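Here it is: the structure, laid out below.
Note that this complex is displayed minus one protein chain, with the remaining chains in position.
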Amino acid sequence: MADFLASVGDVFALVRQPLGVGLCIAGALLCLIGSVGVIRFPDFYTRLHAASITDTAGASVLLVGMAFVSPTGWVVLKLVFIWLFLFMTGPTSSHAVANAAYLAGLAPKTGRRGDLTDDEGGWS
Amino acid sequence: MSDPVAIEIAVFNVILLAMLFVVGAAVARLRSLFAIVMLTGAYSLLSAMWFVTLDAVDVAFTEAAVGAGVSTVLMLGAMLLTSRTAKADRRWARIGPLAVVLVTGSVLIYATTDMPAFGDPFSPANSYVGADYLVMTAADIDIPNIVTAVLSSYRGFDTLGETGVVFMAGIAVALLLGFGERSLSANRARGETAPVRTETKADKSDHHVVLRVVSRILIPVIGIYALYVHFHGELSAGGGFQAGVIISVAVVLYSLVFGIAAALDAVPVAFARGLAAFGVILYAGVGFYALTQGYNFLDYDAILSHGADAAGHHGDTNTHGQHIGIILIELGVLFAVAGSITTIYYAFAGRAPEIRDEDW
Amino acid sequence: MDFILERYNYWAIIGLMMIGLYITFQSGNLIKRLTGLSIFQTSVFLFYITLGKVTGGSAPILFGRDLKPHGGEAPTDVVAGAGAAHDAAGDVAGAVYGPVNGLYETYSNPLPHVLILTAIVVGVATLALGLSLIVRIREAYGTIEADEVAAIDLDTAIAEAADREQTEAAA
Partner (left out) sequence: MNLLVVAVVALVVSLTLLLVRTLMGPTLYDRVLALNAFGTKTVLILALIGFLVGRPDFLDIAILYALINFVSTIAILKFFRYRSFQVGLSRKVRSGGEPGRGEG
């Protein structure tokens, strides 16, 4: 058992850096995809969807990746705090913005895809 | 520049400067004051990142605390009391300023030919006193964060002046706009019906349970984090200025979510302005204490003398006096900044908005 | 090429400064004018920090081998190095950056950081002061456009002068 644990530790030490960097890149790409969505989607609500979901998911993946490459436990603890706070504040502010927009009477665009080509940022 | 990371950081630096430039140009063109405030927020985020790439971690910390919380809220508060859009400017009126700006800019750019190269360790700015601080801090003060050491010990007198300026600005704002009490009592006197709103269908979803719950969790955390920033300021980035701003951000958040009356119950105006005054007095008091002990103003060795010899040379490595002094004056800065900025916020938020509908 | 690489930071900062100056001069709206002023201010901050950057340096917080164990004796070579740097400040002062004179790592210049750190907080306090002045102007004049304020001032002055003439004529 001890041998097994030791070998697991060895494997972990081996894959730690590549795995962490890979997760970082994956998270960053997720964020990038979300930002593309923010540019390309046709109206506020779809943009909100793109921004908030990829924000939370991408940030989580990135922070896990950073935790893998971090040198000390303190850094991991700080990353956990960042994740916790982002996880609380990000959806909250998305909710606040969506609520404000909805109450202000901003209507979502509905209809078929062909109808959505009117103004800026449409599907084009 | 041979280091690949250094090159990447340099490229990042250029990109950030370009983005700052774009944001600045957009601010110049826009007329909606609200969009301008939003862009100022983006500007602050960008400049915080830029500060980090140029190693100014403490500066980035301060910019983060100020830009993310305080300055946006203050500008919005001022806009509530004034107007929301700028008047369209006349096109010909742009020519004069543009000419002045172009001439000034070209003169300044001409002057850069004499400037030291970027990152030159031998430039005049980097040569004398800054380099000395780097080398001497370990022996003199014995704390890792050299910025804190310079801020509160080597240049303590300078910082006292800055703290005084923050305090005076807070008092001046309060004198101009009131402490927030007057308009509140006016609101109360106006009766319980002050904000008459017609209920609409949308009001059914006008609940903010999520915001309230999350804020209730986060506000204490922000306060604790401010204390961490304060007391950890000698070991890593942070210090009294940042912590003071963060504490006032917590008050601002509380007031935004639970209403200014609740915030005034929790942190009364008198407490905030008393705290500001007490901070400045504490700071100056440490200096005068040193004077009474026969040392120079703000020489913290007075607090716990470590036996200067006849020539006044402090050869001993006992730096506890410095440590205690730094903690005391950083506390003074914390109180002064937190109290002043909270007072400023109350002054803006407490004044009854009388914005006209055509300005809205 | 080197010339450009060594100075592009200054140019970008001058560009920002000019944007701030332009907004301050051109805009009649007082809040926008204050925003321009704060952009100008920020560009000065950026300029200071640029001056303090040392190539290959990192944040001026001692780390790694430069940290002496807590409560321990100061390494004698550090103290000696401090003295040497102090004495040699005249000609080769820049050489104290980098692994000479007792420090193992290279750090950027901490002094501009200190100046700017305090200036940012002072900046937001003075911004608030300016905003409160604008609020009072809005309450007194009903507008925050500089030209309208000036027009109202002019009207008031003319009316007062007319009043004075009238009373003098009556006397």
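As written, the chain order gives the labels A, B and C, with residue 1 at the start of each chain.
Here is the rule we go by: a contact is a pair of C-beta atoms (placed from the backbone, for glycine too) under 8 Å apart; a residue touches a chain by one contact, two chains touch by 3 or more.
Computed from a prediction, not measured in an experiment: that's the story for all the values here.
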- Message: Out of B:Ile15, B:Ala117, B:Leu304 or B:Ile324, which residue would touch the omitted chain in the full complex?
- Response: B:Ile15
- So which of B:Ala10, B:Ala28, B:Ala60 or B:Ala302 would be touching the chain we can't see? B:Ala60
- Query: If the missing chain were put back, which residues of subunit A would it touch?
  - Reply: 17, 21, 24-25, 27-29, 31-32, 34-36, 38-39, 44, 47-48, 51-52, 55, 58-59, 62-63, 65-66, 69-72, 75, 78-79, 81-82, 85-86, 89-90, 92-94, 96-97, 99-101, 103-104, 106, 119-121
- Message: Touching residues of subunit C against the unshown chain: what are they?
- Response: 58-59, 61, 63
- Those residues of subunit B that touch the unshown chain are 4-5, 8-9, 12, 15, 19, 22-23, 26, 32, 34-35, 38-39, 41-42, 45, 48-49, 52-53, 57, 60-61, 64-65, 68-69, 72-73, 76-77, 79-80, 184, 187-188, 192-195, 197, 199, 203, 206-209, 211-212, 215, 218, 221-222, 225, 229, 232, 236-238, 242, 246, 249, 252-253, 255-262, 348-350, 352-353, 355, 360
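Methods note: only the chains that are shown with their structure count from here on.
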- Task: For this assembly, give the contact graph shape among line, ring, star, complete and other.
- Result: line
- Go through B-C and A-B and name the pair with more C-beta contacts between its chains. B-C
- Item | subunit A-subunit C separation of Cα centroids, rounded to whole Å | 35
- Message: Suppose each chain is reduced to the average of its Cα coordinates; what separation in Å results between subunit B and subunit C?
- Response: 12
- Message: As a quick test, compute the distance in whole Å between the mean CA positions of subunit A and subunit B.
- Response: 29
- Counting only residues that touch at least 2 other chains, which ones in subunit C make the list? none
- Contacts with two or more other chains occur in subunit B at residues none
- Message: Applying the document's contact rule, which stretches of subunit B touch subunit C when the two form their complex?
- Response: 1, 3, 6, 13-14, 17-18, 20-21, 24-25, 27-28, 33, 36-37, 40, 43, 47, 50-51, 54-59, 62-63, 66, 70-71, 74-75, 77-79, 81-83, 86-87, 89, 93-94, 96-98, 100-102, 104-105, 108-109, 112-113, 115-123, 125-139, 142, 144-147, 150-151, 155, 158-159, 162, 165-166, 169-170, 172-173, 176-177, 235-237, 239, 241, 244-245, 317, 337, 340-341, 344, 347-348, 351, 354
- In the complex, subunit B residues that touch subunit A: 202, 205-206, 208, 210-211, 214, 217-218, 221
- In the complex, go through subunit C and note every residue touching subunit B. 5-23, 25-29, 31-32, 35-36, 38-39, 42, 45-46, 49-63, 66-68, 73-74, 78-79, 81-82, 85-86, 89, 93-98, 101-103, 107-129, 131-136, 138-139, 143-145
